[in-house]
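The structure's right below; bear with me while I get my questions together.
All protein chains but one are shown in place.
Naming follows writing order (A and B), and every chain is counted from residue 1.
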Amino acid sequence: MKLATFLILIINVWVANAQDLNQTVAFANKLYEEKSYQNAMEAYKRALYFDAESNFATQIYPKVADCLYNIQDYRQATEYYELAYFSTEDQALKNQYLLKKISCFLIIQDYDYAEIEMLNLPEVLTDEESKEKIFYEAMLRFAKGEFPESKSAFSQIIEDSTIVNELFKKNDKISKISPRKAKILSIIMPGLGQLYVGDVKNGLNSFVLTTGLIALGLRSAILVSPLDAGISILPWFQRYYQGGYKKAEIIAVAKIQEKRYKVFNKLLDEVEKKQ
Amino acid sequence: MRILFLLLISFSTIAQDLYNFENSKKYGDYLLKSGQYELAGKEFERLVYFTPESDTLKTQLLKSYRLSNQTNIGIFRTKQLYPDAQTIPFAPALEYAKLLMQNKDWENARTFWTNNQNFKPDDKTIFNTTSEIFNNDFKAARNSLENIQNKEFYVAEGYKTILEKETHKKSPALAGIMSAVVPGTGKAYSNNWKDGLVSLFFTAGMAFQSYRNFNKHGVNNYRGWLYGGIGFGFYLGNIYGSVKSTKDFNKKKINKLQHEASDIFNSYY
Partner (left out) sequence: MKMKYIATSCLLLGLLLSKNDTSAQVGLYRNVLPDGNIKKEYTEAKNNQNEVQVLFSGLFLFYKTFFSSQDLTVCTFSPSCSEYGILAVKKFGMIKGGVMTMDRLTRCNGLTPQNYEIDKKTMLLKDEPGADNAVPVVSTIK
């Protein structure tokens, strides 16, 4: 009898506890469904604070993570997906959280961490999961400059192989642009490196500026004195000459990025068309 | 026995409601302690709504607003919660005083604590001195501190040493004159001798170039005037810079003293 009453009491307390925590969680879930993510997150965090026995952690962590994902706080979202990952034993859920984490790391351009999470995924995946994985793989490999791997992943998603081939051929052409070459060209002749990567404005600008300074220096060396010319012109010449070839390199890198960005987004267009 | 049981059960049910008074307070305190001031503000707003008579909760609410830098809302809410400023109890009144000081509303702050009935005279003196130190009026602060009754009050003692340190300041006017005579020396005077050296270099270099060009090409050539003009610009800039850097030097020193005062103030209030 004593044991029974004790048990009843315990269960009562537990049920009461569960119910009220449950109400809070249910309220948070309602907010979540209404896409009021900020408020939902606040309610979830409150529930987490009072959930001393961690009965709800498995359920709340992924929700908080999803809220953060939806309010575009991807960095913090990864932390909650991590918590969610370790709070569950269900492999399907674990995979889902890992995939979400990869997504977050890709969006915040943290490719190395995305790759680590990629390696954490198990060999055997469901169709849906492996589809998602291949998509991330395709983007990750492209971002890391491993184009053959990216190509094979993209061609698994995009059925029309001619488009993929065409876009990756375009992409291979971009690889021929060399920032080093641009720099050397601009060392030989100011502005040449910029012209080489197709930036006419900066090429002419650099050329006119440096040759102008040389002309000015020569003029004052002849008219006034070489020392005078050296003192007044040489520092400026050094600044813009050196600046010119360093900028040529920067412009080349940016040009490559810009072109890759375009190809990448065309690939994404194709993926989107398919969906 | 059964009634006792039921009582126990119902009690436990109430105790576990996450939004009840106890739990909300617990959570609010946790939020405040863990630095989530904005969320704490929301929590205490709710608590104050349910128990409008509690001064502790109101104090916590105002504190949340102050720490989350929502100073204006905090001041506004105080006026709503306590329509009569004279009778605000000590704890919320202290919080309100801090809010007003944070808002740099020195005049209103002063009238507030002078008229409040729950502050002791020594408290008022300390508040006056603190606000004057924060407002960079050290002379008035010295005068205010004279009125302290309990001479062994450690806040007053601490303030005294701070006010004594304030006297060693540098003169911006002197720095300006020094730089006007020899460019760069004003900056050296304000402990920025490297900047001073660069200024001297720039001004002297331009002056030298100007002199050379006037000698070579005469007064009617633009070169001398060009270099001279730039040099004069550097010269004026240096005078301005010397005054400013001395002012900054003093400001930094005073700022440090203000922080010391703030530390003493917060260790007591």
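Simple rule for what comes next: a residue touches a chain if its C-beta (ideal position, glycine included) is under 8 Å from a C-beta of that chain, and two chains touch if they have at least 3 such contacts.
Worth saying up front: this structure is predicted, and the values here are computed from it rather than measured.
Peer 1: Residues of subunit B in contact with the chain that isn't shown?
Peer 2: 66-67, 69, 98, 101-102, 104, 134, 192, 194-195, 198-199, 202, 233-234, 236-238, 240-241, 244, 248, 251-252, 254-255, 258-259, 261-262, 265-266
Peer 1: Mind pulling the subunit A residues that touch the left-out chain?
Peer 2: Residues in contact with the chain left out: 15, 18-19, 22, 25-26, 29, 59, 62, 93, 96, 103, 106-107, 109, 128, 131-132, 135-136, 139, 142-143, 202, 205-206, 209, 239-240, 242-244, 246-247, 250-251, 253-261, 264-265, 268, 271-272, 275.
Definition applied: only the chains that are shown with their structure count from here on.
Peer 1: Just curious, how far off is subunit B from subunit A if you go by their C-alpha centres, in Å?
Peer 2: Once rounded, the distance between the two centres reads 40 Å.
Peer 1: Mind listing the subunit B positions that touch subunit A in their complex?
Peer 2: The contact residues of subunit B facing subunit A are 5, 8-9, 12-13, 16-19, 23, 27, 30, 39, 42, 216.
Peer 1: Touching residues of subunit A toward subunit B in the complex: what are they?
Peer 2: Those in contact with subunit B are residues 5, 9, 12-13, 16-17, 20-21, 23-24, 42, 46-47, 49-50, 224.
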